[in-house]
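Mind looking over this structure? Questions follow.
Here the complex is missing one protein chain, while the rest keep their positions.
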Amino acid sequence: MPHLRVAASEQAFKKLFAKVVEKFVLEKSDSKDLGPFTAGYDIKIHLEGGSVDLRADNTVQVKELDIKWDRLNLSLGIDIPGFCIPGICLIPNPLGGCILETPEICLFDADPDISIVLPLGGLITSEISITGRLRTRYNVNADRPPDMDQWDAQLPDPKLTNTWQLFLDPQFVDIDLVDVADTVGDLLDDAIEAAVEALGVPDVIAGGLSAIVSLVRDVLDIGDDIQEWLSDLLGVSLGLENIIGQALIEHFVTDDPLFELEDPYPILDKAPNPNNKAVQPPLPDLVPVKLPIRDLTVSNNDVELVLEGNVG
Amino acid sequence: MTTVKRSVRLNRRLLTTSSFDSGALGPLVSLIHRAPAPGTYQAVVLRDGQRAGTTCFRVTDDKAGTQLNIDLASVALRTGAATRCACREHPESAPAVSPQGYVLFHVSRGAGGYAVVVGEAKEGSQAVFDSRALTDGDLFALSFIVPATYAVTSPGGAGQGEIQVAPIPPGTNLRAVSPVSVDASRDGFQPARVTVHVGQGVAFRIRSVTRIVIEKRSPAASRRAAPLAPGARRILRRVRVRKLR
Partner (left out) sequence: MAFTDHCDVFGAFHEDGFNRIIGHIRFQRPSMFNYATQAIADNPGLLCRPIEAHPRLNQHGNPLVTIIDPLPLPGTNFALNFSVQLVDVKIDFHPSSVVTLPAELAPLGVQRFALSLRVCAGIGCPPAQVVSDLIPPPPDPDADPNQPPPPPPPQVVLPPDQQLICVCLDAFAAGGLRFREYFQHFYLEPFIDRIEISDIQPADLESGIECVIDATLRLGFLPKLRILLEKMALDITDDVTISVQPKPVAVSPQVPNNPALEQDEVRAFIDLEVS
């Protein structure tokens, strides 16, 4: 029989979990050369909502945790061909090519580059589901000097105590791209047109504008389905989902345990020195009484998690 | 937010040119003349009626191509005022074209207003070709960049034509588009009315007219690019991420 046992209801566990989720913030930016164009992202996300379920098979499942995109800026750097009108083939060669052809006419003297930044935060809806196991681990504080006793270790801020940690060990994280708003298409369209107009194509030259816009879309390989294009760009090409998933795993496993227990564990707080005398300066307080905790393990069923351990 | 790296120059004249004249060549047009009889020829480039430069070429059977392009703007820039034609001293250095070939005159840059007179490269020779007075068999070809309706006339002739230029349809491969041919004669243009899109060529075959003038009449209605497919749909795409070992 273990010396000590603590059980927390599923409701209580949800509170523990929510606190760790609250602390997860991911800020990252990067760019990638995708051949015809470069794409980059600048993101900041936090998580909200979700339902947490303890399961009878000793696992924990989190469903439909919303990714809140505080910032999702997608940048595209496009090197567009200089929009040249091919020469007119006046006398075709029956064997292929032209016998007589007018010269090509180019709108630009070199390939122009345009950059577009699309603010997509709020237009993308994504959710996360996590399946994992609860585990305990003993964390030795690497900053604690070897000859420091358990009472001196509690004085600095942060403390230099060792701890038992309860953490969620995700087996896998599923990231679902649920929706891309309609307006993304218009946003991208407007951005490309604005960029192309900024090249100096007069507004009246709508035909030239539309030709170049069409060219840009070809370079980006957008096609008809803007949502699918964006989904592939963010997910496959830039690997955002994988980046978020790994960061979340790291957060649960390394950065923020669900619960931390100081070891040795203070069972009685400090107390006044019994030898204090009224007319003399007070003597040092009695130090807290601390219990070494050994063999802390965790398990769960569908209604509660249970921690068990021994007093050393 | 968009930014443009201003590392390129837009050839604005291509977008602002609204008239095209076979007698005053400018950007977007080409004038093609069959190669004259074998020999060495001098081409005198005029600009707004003034001599701007000369160049020369050879017509020969000896390993010459079927097309020789002469950029009138480059000739004018290179030589400036009239100079002695170098090919009198070094005729073998002049570019060559086959007697079955064609000489194509065009203007790669600048405002235009060019003409060219070709004659044999010797004293007292007669002109064999003058772009200000076209002859049968010549070709006047151009591509339009600005969607609009253009009126086509031939000074001294009865013909009136019209070219309607539409924006490029999305997804068009300009290299696969065939040009439209128009016969230009004293009786008029055949067909008198053609419809093309931006980037599609129009080639006038000259028959008994000496000059063709094309002028923009009215712009086409400005049209924004076609909108993308409407209607949101739920995308269910799942990526499963596992803990790295």
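For reference, chains read A and B in written order, and residue numbers begin at 1 within each chain.
In this text, contacts are C-beta pairs under 8 Å (C-beta built on N, C-alpha and C of every residue); 3 or more make two chains touch, one makes a residue touch a chain.
This one's a predicted model, so the numbers in the text were calculated from it and none came from an experiment.
Q: Just list which of the chains on display the missing one touches.
A: Taken over the complete structure, the missing chain's partners among displayed chains are A.
Q: Which of these, A:H3, A:K23, A:R55 or A:R137, touches the one chain of the complex that we don't see?
A: Final answer for the missing-chain contact: A:H3.
Q: Residue-wise, where is chain A in contact with the chain that is not depicted?
A: Chain A touches the chain not shown through residues 1-9, 11-12, 14-16, 19, 149, 151, 258-259, 261, 265-269, 271, 273-275, 283-284, 286-287, 289-292, 301, 303-304, 306-307, 310-312.
Quick note on the criterion: only the chains that are shown with their structure count from here on.
Q: Residue numbers of chain A touching chain B in their complex, please.
A: 82, 85-86, 88-90, 99-103, 105-117, 119, 169-182, 185-186, 188-189, 191-195, 198-211, 213-214, 222, 224-228, 231, 235, 241-242, 244-246, 249, 253
Q: Considering only the defined contacts, which chain B positions touch chain A in the complex?
A: 1-5, 7-12, 14-16, 27-28, 30, 32, 66-67, 69, 102, 104, 106, 108, 139, 141, 143, 145-147, 165-168, 170-171, 174-175, 178-179, 197-199, 201, 203, 219-244
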